[in-house]
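Mind looking over this structure? Questions follow.
Note that one protein chain is taken out, while the other chains of the complex remain in position.
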Amino acid sequence: MTGPILSLRGVSKSFPQGGLLDRLLGRDSRIVALDAVSLDVMRGDVVGIVGESGSGKSTLAGLAVGLARPTSGEVLLDGQSMAELMRDHAGPWRRRVQMVFQDSSSALNPRKSVARCLGETLALRGVPKAQRDSEIAELLTLVGLGPEIGPRLPHELSGGQRQRIGLARALAMKPEVLIADEPVSALDVSLQAQVINLLSRLTRELGLTLLFISHDLALVRTLCSRIVVMRKGVIVEEGSCLDVLDRPQHPYTQALIAAVPKGLAGRRTPLPVRAEAAAPETREDIHGAA
Amino acid sequence: MSDLRKALNGLDWSGWLGAGIVGLIVLAAIFAPLIAPYDPLALNIEDRLAAPDASHWLGTDQGGRDVLSRILFGARASLSVGIGAVLIGALIGVSAGIFAAYKGGLGEQAVMRIFDGVASIPLLVWAIAIVGILGVGPLPVGPLLLPNEVKIIVLVGCLFSPVFARVTYAVAKRVAGADYVRARFLQGASHWQIVVGDVLPNCLSPIIVQGTLLVAIGIVIEASISFVGLGVQPPQPSWGTMLSDARSAIYSGEWWLPVFPGLAISLTVIGFNLLGDAVRELFDPRSEARTLVA
C-alpha cells in the first residue's frame, strides 16, 4: 500500500520526423523526446520537474496523464499499467490524474462559460444535475473566486482568473495526482505568486500529489519538496529540492542555477558612480557582494 | 442572440449593402408567385420581343413571356442551387475536414489527398464534364429518381466539398491541438462529445465565411451549365437559360434580353461577396481588438 502512486519505468518517447513521402521511402528519422526515464512519485509528494525547452519535461507530463503512450517502457498508476487502463478511455482511473495547462488562453474553450465548462466536467464525473450548481460554487470558492464568475466567458476573465478556472476544472474530477505544466509562466509576475500560493494550499489541504513542471527554479524551490532536473530527454539530477538547489552536483543544474536572474547580486556591469546616490558604505557593500 | 446583435453592429456599410441585396433577392425568390406581374411560362405571341414599357417593365422575350417575371422565378433556381449546394458541400466537407484533423495519421492523409485531387481541377470544368456524362434530366439512383434540379444541387455540392474540407481542416487542426480539447479528453469525454461540443463550434466562423462566398460561385455555376443547356431545362426560367436564349438578340437589338438576367447574376454575386467579406471582417481576430477595447 506504500508503493508509488505514479511510476515511470524506463519510459522512452520518440516522434517521427519528416513528411509522408520520407516515411514511405524509409528516410524518416525519429526525434527522441524522452530516453529511458525512470521515476517514482510517492503519494503526497510535490515534485518539481525542471528543464529547458527540449528537455522532455512536457512529454513526460503527457505520458504521466495518459495523453500519449510511451514508445517503450511502462507508466504505472498506483501499480496498474497505464496502457491497460487506457483501453477504457472514460474509466474511473481518469479521475485520478488530471492536468493544469500552461497557456491560459487556449486552456479554456472560448465559447463556453465558466459554469458550463465546470458543469460538463462534473457531468463526466457522474455528478447528478441537481448537485452541479452547488459543486460549481464550491469549486469556485476553492480556487478563490466568487460565484459571479460563473456566467462569464474566458475572454472576459483575467489571465490569473483563467488559470484558476483551469485548476478548478482539474479539481472537479477529484484527482489524486495533479500535473501542472508551466501553470504560471504565461502570467504576470504579480499573479504568479497568487497561483503558486493557491497550488501550495490546495496540495496541502486536499492531500494531492503534484507534478509541477517549470523552468523557474525559484518557483520550484518555493513549492516543491522534491526536484527532478531534466535535459535532452534524460534526468540529470534528482533529490530533495533544497539539497539539490543548495548543493547542485550536476554541471547542468549548476548552469541553470547560475542563469537565474539575481538582481543587484547578479550585477553584470559595475554600478555607475553617483554622487547623490545612497550612503557610501552601502554602495561599497553592494560592490563587495557583486 | 447577443452574438447576432453584436454581429449586426459590427457590419460596415458594404456589409449592410451586401446583406440588403441578398435579403431582397431571397425575398423576391420566395414571394415570386405573389409579386411577379405575369406567369413566367405563359406564351403570348402578340407581345413577343416587346421593349421595356409600362406593362412589361423589363420587356418580353421571343415567346412574349415577361422578362421581369422570368427573372423573379429564375432567382429560385439560382438561389436553390447556390444555397443547396453550399449546404451539401458543407455537410460533406466539414465532416471530412474535422475527421481528418481530429483523427490524424493515415486517415488524415488519405482524406485530404483525395480532396486535394478533386480540387486540382477547376469547379466549372468538373461540373460541365459530369453533367455532360450523366446527361440532362432526372437521374435514377437505385429505386429513386433524382429530379434534374436536385441532381445539379448534389453535384455542385460535392464539388464544393473539397473547399469546405480544406478550410475546416486548417482551423480544426489548430482547435484539435488546443489544451481545452486535451482537457476534455483527459476527463474521459467521448470523441463525439469533443468534436460536437468543442471542435466544431470553434471552427464555424471561417466555414460560414466560406459558405457565403461559395453561394455566389454556385449561382455562377448554375447559370453556366444552364447556359450550355445542361442545367435547368426550358421552359422553366433560369438566369443561365435566359442568357443562352438571348444570344441571338445581341445582334438583332433586343438588348433587354441579355442585359437584365446578366444584371441579376452580377448583382446577386456582388451581394453575396460583399456579405462574405463583411462576415470575414467580423470574425477576423485582428478586428477583435476593436470590441476588446470597447
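Worth pointing out:
Each chain gets a letter, A and B, in the order it is written, and its residues are counted from 1.
As a working rule, contacts are C-beta pairs under 8 Å (C-beta built on N, C-alpha and C of every residue); 3 or more make two chains touch, one makes a residue touch a chain.
Everything that follows uses one rule, which is that contacts and distances are computed from a predicted model.
Per the UniProt record, the absent chain's protein name among "Anti-sigma factor antagonist", "Nitrite reductase small subunit NirD", "3'-5' exonuclease" or "Peptide/nickel transport system ATP-binding protein" is "Peptide/nickel transport system ATP-binding protein".
Across the entire complex, the residue among A:P128, A:G146 or A:P261 in touch with the chain not shown is A:P261.
Between the chain not shown and the residues A:T71, A:S113 or A:Q194, the one that touches is A:Q194.
For subunit A, the residues touching the absent chain in the complete assembly are 52-53, 158-161, 188-194, 196-197, 200, 215-219, 221-222, 242, 245, 255-264, 266-269, 271-272, 274, 276-278, 282-283, 286.
The definition used in the following text is that only the chains that are shown with their structure count from here on.
Averaging C-alpha coordinates per chain places the centre of subunit A 48 Å away from that of subunit B.
Contacts from subunit B toward subunit A in the complex involve residues 109, 178-180, 182-190, 197-198, 201-202, 292. Those residues of subunit A that touch subunit B in the complex are listed here as 20, 65-67, 89-91, 94-95, 97-99, 101-103, 106-111, 120-121, 124-125, 155, 166, 169-170, 173.
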